[in-house]
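For reference, the structure I am asking about is given below.
Below is a slice of the complex: some chains, not all, each in place.
So that you can tell them apart, the chains are marked A, B and C in the order they are listed, and the count of residues begins at 1 in each.
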Amino acid sequence: MTTPVLSARGLVKTFGRVVGLDGVDLDLHRGEVLAVIGDNGAGKSTLIKTLTGALAPDAGEIRLDGELVSFKRPQDAREAGIETVYQTLAVAPALDIASNLYLAREERRPGVLGSVLRMLDKKGMRDRAQQSVQELGISTIQNMAVPVESLSGGQRQAVAVARAAAFGSKVVVLDEPTAALGVKESGQVLRLVEQLRERNLGVILISHNMPHVWEVADRIHVQRLGRCAGVITPESHSMTDGVAIMTGAMALPA
Amino acid sequence: GCGGDSSASDSDEIAVSLITKDSLNPFFVSMQEGAKKAGEAEGVDITIAAGAEDGDEEGQIQAIENAVAQGQDGILITPNGPGVNPAIEKARDNGLYVIALDTPPEPAETVDITFATDNFAAGELIGEWTAAQLDGEKATIALLDLFNDKIVSVDYNRDQGFLTGMGIDTADPEKNGDEASSGSYSGGDYEIVCNEPTNGAEDGGRTAMETCLSTSDDINVVYTINEPAAYGAEAALKAAGIDPKDVLIVSVDGGCQGVQAVADGIIDATSQQYPVRMAEEGVTAIKEIATGGEAPEPTDGKDFFDTGVELVTDTPADGVESIDTAAASEICWG
Amino acid sequence: MTDTRTSISGGSGPARTGPPARPGPSAADELARRRSSPAQRVQHLLHGHPAISPALILVLTVVVFASLNPRFGEPQTISLMVQQTAVVAALAVGQTLIILTAGIDLSVGAVAILSMMLMAKTASENGLSGPVALLLGLVAGIAAGALNGFLVTRLKLPPFIVTLGTLSVFTAMALLYTGGRSVQQVAMPDLLNWTGEIIRVGDFRITTGVLITAAIYLVAGFALSQTAWGRHVYAVGDDAEASRLAGIRVNRVLFSVYVAAGLIYALAAWVLIGRAGAASPNAIAGANLDSITAVVIGGTSLFGGRGAVLGTLLGALIVQAFTTGLSLAGVDDQYRLLAVGVLVILAVSVDQWIRKVRA
């Protein structure tokens, strides 16, 4: 069979005496949507942070396309083709929308202005940002030159999702991307997740919204108290089962 | 001559800037007040300016430039350092008459004339007096200087003058603290136990003296950069249970409070300077020149006009000329 | 490779398929055990009690300098350092309050000087009695703090700008009022000089001024940690908008902080009279930088909301121990300046290292 595009074995991460992750394994294949569900504090965000270089795991290994990797910083994961929307969004509030979309991957002007003077292609980035945001269908965001801090919570989230969708080449990780989004916008994000799958990317989706998860996920990783309580599929288990496993009311056979 | 292009045409009144080192030191505040009074008496319009702090050359440069821009007739300045020399030269090129007060610039020709005390001589006087008072006894010396984060000429001139007066070889006379920490002075053996900065204020003087006292219990000579530092030193001695009478405290300045302190026995001797006289002489000189009169001549044998230093003490020593506190309080400043 | 649908499993939790679940203690438990060496436990302790680490640095400093020069460890020297720190340490309490609200006060020294000269001159020249003059000075400190607080809360100006402006204003007022002249001990009533009185405790000798500083620390420490006001100060510094939404009257809290700071500066001015044995308008030249340094070395964040006055006290003592220690070690003036710079950086590095270690 194919090598998983991203796989992890025995990830452990502690914060002082708090155990965030307690030996977690995970495999993600190309063209697959892997949902991660779990109660608050189950370690979902910690899991994807260790996968994307935002946190260094205390133990365990991570492979990208079968190669052992060790991301020292988010930039490394990003350069390897893993794009992430963190729960805290990771936007710079004082910068405008276009700047945030292109943060750390700014585009320069063609010709001497770009190569020698290293001038930014502001207009180009703004136009392409407009396009990315429109593809998500967030119609209330009109002007790409307004600072992110003047956006509503949902609008900010849309900016972060647009960024990940525009630049992910292998894996896109979304930590609760629809938490603050309206019904229409949430639907838009789910469509986007499906598009990413069609582009043969691997997608990790963290969500507390079970209908959303059951709608788009191929497989569901259930995280509980820092460990993986099992992996199910929307076909094999009902939403109620999923919630029961999450909360410990039901255990999967070993 | 005076700047014909601007100053005279503006008004009949003669305008002069007094630029002191700072406005915090009572010495300079007295000088400012003296100049103001003299200005009123002579019909000279005085503008007071100063550096932000002792050693601030840029602040003085700006003040000089502003005086030029205002079209004034002259400048009285206590230069904060050689960094202001080029600005002074430019002012003179623009026809202003520049007089240095208190501190002669290096070289002295930078200004038209200097009315100053010789700070080195002021130090020498208290040094000689101290050596005579000790009468052969071993000197254990605490040196309470001005700054440790900048080097200014008053600081080393007074300190090194004092040591020279004591008969101690100062090595580099422009560097505090490079002399041998022990050896012999004109009357016997000496030991220097500390060089501490005081910022020229009471609290700094006290802290410095306390530090010196924790280095040695035998201190019997305390040199202080100015009188406030001396008060601080005395407070520290008292607090340490040492009778200040057993220690020779010497200082420089001779302000009225300082003279009183000598009378009260807090300070044993101080070298008196005349900032008000400097300011008055300066104002008069500029008025003279602006109205076509003669410029004053430097004191014989010196490259500046010496406004004089007197040693003030109530326990005179042989071979060192001094005046008593009664006489000194007649001519003191501030 | 294994089949897509079966290759994923929980580390040790019950998994549907895949490798058998690991039995017994979890990976993290093992890791935690391996790490729980005694040294680690010490670091845990330090982490829970942030004031321990500057305290350790202070002790370390004292031990090192005492080994260089035995006089350093003697009661007299220690008493001396405590006396020398008293004024800056008192000023730094006010500075701590303001920095906790994410502000900064550049007018510290100017306020202290202004209220000190007011106390001293009204007593010596206008013949006011000690208590009245003292009260007047304290009121002046409060008024100066209130002006700062008014400008910060009503005009919504950044504290840096406000206090930069009032620094000039108060300094100029003190100069104009005094003409640069100081007031000597003898000219002042006993009450003003009282802060210089020595109290013997065994071999140690402290002044009543030190006691006043200690009282300021106790009251401020109590108010910050035990009262609602203290909570509000931290909350406002942490996130002013969140505090406002949570129902805190942000402006009222800020204003009260500036007023309290003004009062503390005036009390410090009283301590200063006793310490210097005079009231002089050019005293405490380094008050701004020294007080901020004590606060920052004491671990209070310049961004507000985190810190405590105990840290500030230790910070002030650390700096004093450095300067006195280097003097006693016979280090030359300019080398001492250099060494203090290096040591400040070192002290904070060690502190950061101790605080940062987690696990």
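Just so it is clear, contacts are C-beta pairs under 8 Å (C-beta built on N, C-alpha and C of every residue); 3 or more make two chains touch, one makes a residue touch a chain.
Remember, predicted model here, so these are calculated numbers, not experimental data.
Peer 1: What is the full stoichiometry, given one copy per chain type is shown?
Peer 2: The structure file's complex resolves to the formula A x2, B x1, C x2.
In this text, only the chains that are shown with their structure count from here on.
Peer 1: When you check each chain against subunit A and subunit C, which touch both of them?
Peer 2: Chains touching both subunit A and subunit C: none.
Peer 1: Measuring centre to centre, with centres taken as mean CA positions, what chain is farthest from subunit C?
Peer 2: Measuring from the centre of subunit C, the most distant chain centre belongs to A.
Peer 1: Just curious, how far off is subunit C from subunit A if you go by their C-alpha centres, in Å?
Peer 2: Centre-to-centre distance between subunit A and subunit C: 43 Å.
Peer 1: Any idea how many Å lie between the Cα centroids of subunit A and subunit B?
Peer 2: Roughly 72 Å, centre to centre.
Peer 1: Taking each chain's centre as the mean of its CA atoms, how far is subunit B from subunit C in angstrom?
Peer 2: 37
Peer 1: What residues in subunit A touch two or more of the other chains?
Peer 2: Not one residue of subunit A touches more than one other chain, so the list is empty.
Peer 1: When you check subunit C against every other chain, which residues touch at least two of them?
Peer 2: In subunit C, no residue touches two or more other chains.
Peer 1: Under the definition above, what is the set of subunit B residues touching subunit C in their complex?
Peer 2: Contact set of subunit B toward subunit C: 23-26, 28-30, 33, 53, 145, 148-149, 176-177, 194-197, 199-204, 206-207, 210-211, 214-215, 228, 231-232, 234-235, 239-240, 257, 261, 264, 334.
Peer 1: Report the residues of subunit C in contact with subunit B in the complex, numbered from low to high.
Peer 2: So the residues of subunit C in touch with subunit B come to 71-72, 76-77, 80, 83-84, 87, 175, 179-182, 184-186, 196, 198, 205, 207, 272, 275-278, 280-285, 324, 327-328, 330, 332-334, 336-337.
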